[in-house]
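For this depiction, one protein chain was excluded, whereas all remaining protein chains were kept in their positions.
Letters are used for the chains, namely A, B and C, taken in the order the chains are written, and counting of residues starts over at 1 for each.
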Amino acid sequence: MSRIGFLGLGIMGKAMALNLVNAGFEVTVWNRNRQKCEELVAHGATFGDSPKAVAQACDITFAMVADPEAALAICQGPNGVAAGIGAGRGYVDMSTVDDKTSGTIADLIHHAGGRFLEAPVSGTKKPAEDGTLVILAAGDESLYQEALPALNVMGKMAPYLGGVGQGANMKLVVNMIMGGMLNIFSEGMALGQKSGLEGQAILDVLAAGAMANPMFNIKGKMCLEENYDTSFPLKHMQKDLRLALALGDRLEQPLPTAAATNEAFKQAKKSGYAEEDIAAAHKVNR
Amino acid sequence: MSRIGFLGLGIMGKAMALNLVNAGFEVTVWNRNRQKCEELVAHGATFGDSPKAVAQACDITFAMVADPEAALAICQGPNGVAAGIGAGRGYVDMSTVDDKTSGTIADLIHHAGGRFLEAPVSGTKKPAEDGTLVILAAGDESLYQEALPALNVMGKMAPYLGGVGQGANMKLVVNMIMGGMLNIFSEGMALGQKSGLEGQAILDVLAAGAMANPMFNIKGKMCLEENYDTSFPLKHMQKDLRLALALGDRLEQPLPTAAATNEAFKQAKKSGYAEEDIAAAHKVNR
Amino acid sequence: MSRIGFLGLGIMGKAMALNLVNAGFEVTVWNRNRQKCEELVAHGATFGDSPKAVAQACDITFAMVADPEAALAICQGPNGVAAGIGAGRGYVDMSTVDDKTSGTIADLIHHAGGRFLEAPVSGTKKPAEDGTLVILAAGDESLYQEALPALNVMGKMAPYLGGVGQGANMKLVVNMIMGGMLNIFSEGMALGQKSGLEGQAILDVLAAGAMANPMFNIKGKMCLEENYDTSFPLKHMQKDLRLALALGDRLEQPLPTAAATNEAFKQAKKSGYAEEDIAAAHKVNR
Partner (left out) sequence: MSRIGFLGLGIMGKAMALNLVNAGFEVTVWNRNRQKCEELVAHGATFGDSPKAVAQACDITFAMVADPEAALAICQGPNGVAAGIGAGRGYVDMSTVDDKTSGTIADLIHHAGGRFLEAPVSGTKKPAEDGTLVILAAGDESLYQEALPALNVMGKMAPYLGGVGQGANMKLVVNMIMGGMLNIFSEGMALGQKSGLEGQAILDVLAAGAMANPMFNIKGKMCLEENYDTSFPLKHMQKDLRLALALGDRLEQPLPTAAATNEAFKQAKKSGYAEEDIAAAHKVNR
């Protein structure tokens, strides 16, 4: 069984790394704020001094950080992944980044002799904990085959989507649809409740029809209870909408509904809900 | 078992009336174009001469017509439902109408001594055929109780939502969410395919996540096959979006995503897809 | 010189009627709230008891009321204009109404034997006071010729646009463009000021370019001074946007920017600015 590195122990990364440890992998962890490593180490992980040190010590290093800037930062510089990866080893970036950043990271790793796979995920805290993420893999196919046992611990589905950039693109497409669905749902709830309907009745009717889906159940309950504890931070959704719109701009694809959704999430950020769950977009609509 | 009338034998109405006949109800049918009654009569229904005649002959008369204008038309005038309903009998309008029209119809029926229930449905051709519609009932509660056996033949769920207008409002909320979901889905499919992803892969990934829902499967397949055979006509969806936005206007509820969706469906109408299925909105986005 | 009636003495109507009095016309005035007539009577106008009484006593009766409902209300019923107009006399409705309402009013007047002209105006309080409104006349062309001397007192331009409905349509087009211009201007001001630019510098640069227009000067100053004293009430602009969108819906004309603008004005109404000037839309954007 290969030695596994894991960089980035935020809400998502911590749950994913813990699943790898619990599945019996030998895992070396690193996080910008070292304190967050302690729980993993207590469960049997090893502490790594830097992204470079982890990449040097492991056959495959995974990363799960907050945004394109952070994803780039941990690869560059004297302590970055590229400085440690060497020939033959592999790097799997599971963060959500735009395809340009993913391409830059792929270049850095390839120039250092490593192999690269981008593998952004669909799913939030709960699926990360349950190992039921949907993992969108693209890049070096031999690395994909070697990483598959670990990917299958973290997710329930990890299709190979093609060359570098296609995992990031799939992620943006899926999250753009999620953002749009969530906002039209929220507008519908707000409209219905203002017209005198019970919020629960709206959820029941939706659950009985062709649009029934787990997200409406989960986020709908949060809206009714006015409980916006963060599983997917609103600011990250807005970032994904921004990136999806930027992709649409490059491809000359008009996206009027997605653009309106993005502005709604920007309004939610302006209103102070950036750190709350995506469901907090409802606070603007209701 | 009560005598049942059924007015309007379009795509939806024909399937619903047939289910009532097959369930053993004694059904009298009427349609503006008389020819459409023949199949029902062949299955055992009786032919009615006019909405008035049907309402006179039956304990409860159901109607399922295309729009608010038609719904009003079959109630008014010397041959209308109101002219025949008399004291104690019931009228259940299952068409999708705005709450103002529903209120006008309620007034017409009440002034003629009848009882009224609005019961618009969520679901298209297939659920109508399978008797699995979601029926949204509101109005006279005693009539609701008497109509329930017939409603349960046509649908899998028929909650009582309150006074006249609340069924129409629920329908608009649900269809507005459906239109928004469909359009953001279509934008996502178009964006993904332009970026080089396989359409089927996008459907697979969506089906594995928290957004999985029957509509994406059905409409997604239609988009991939470029088969837009009508189950829910696009022009009716655009009408519902218009009515939902009008409701939002009255209630001072901003609905920016729904408004953008409405313009997308208007563009699809302008492009000549009014009579095709709602999935044909994808022809504008792709 | 013909006897003139004037119905509706709100912000606009009062200024227009006063100009007619000052120009030497013999004017009979009526207002729902009678107190508002007093200033006009002090300047030489005669008080009329009802819309019917005014229409009976005058050769041409003008009306300027707040919305389609009010415009219809003063024509109908035992005390309405139609009850008093009789053969040969003329009615000129200068209120902003949708073309359906205008058609209904035209029918009422025609059935009563009168002639009808719709003549909605472009311009707010100041042009009303200065007699520099833009008047959009459509309907009976002989009445247009007779009313022209009075129209020319109230406005600087009163083109004849065609049959009944075309004046209302022109008004909606113009106000829809005004609403859209105002909101993109407000978004630009908000963006610029947030980026550190002086608001006055933005106004200066706009005033020097191809987009220079009186409205930006006037409303821009209001935004900088945070003074939203009403000359054109925000709720009336939102009403016109709603009517323009409804017209677009009937004509299958997509209007995505107008729809986004309408939602912005709805948000301003929801935020409590309905009675303030249209410039108060900036309070939502800034």
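Basically, contacts are C-beta pairs under 8 Å (C-beta built on N, C-alpha and C of every residue); 3 or more make two chains touch, one makes a residue touch a chain.
Small disclaimer: the values here were computed from a predicted structure and weren't measured.
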Among C:237, C:259 or C:279, residue touching the chain not depicted: C:259
Chain not shown: contacting residue from C:41, C:57 or C:173: C:173
Candidate in contact with the missing chain, chosen from C:41, C:57, C:153 or C:181: C:181
Residue touching the undisplayed chain, where the options are C:7, C:21, C:206 or C:280: C:206
Footprint left on chain C by the chain that the document does not show: 99, 122-124, 127, 134, 136, 156-157, 159, 161-162, 165-166, 169-170, 172-174, 176-181, 183-185, 187-192, 194-197, 201-202, 204-206, 208-215, 218, 244, 247-248, 251, 253-261, 263-264, 285
Contacts of chain A with the absent chain, listed as residue ranges: 242, 245, 248-249, 252-256, 259-260, 262-264, 266-267, 269-270
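Assume only the chains that are shown with their structure count from here on.
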Chain ID, smallest distance between chain and overall C-alpha centroids: B
Fitted rotation between chain A and its twin chain B in degrees, CA, nearest 5: 180
Cα-centroid distance, chain A relative to chain B, in whole angstrom: 39
Chain A and chain C, separation of their C-alpha mean positions in angstrom: 53
In chain A, residues with contacts to at least two other chains: 256, 260
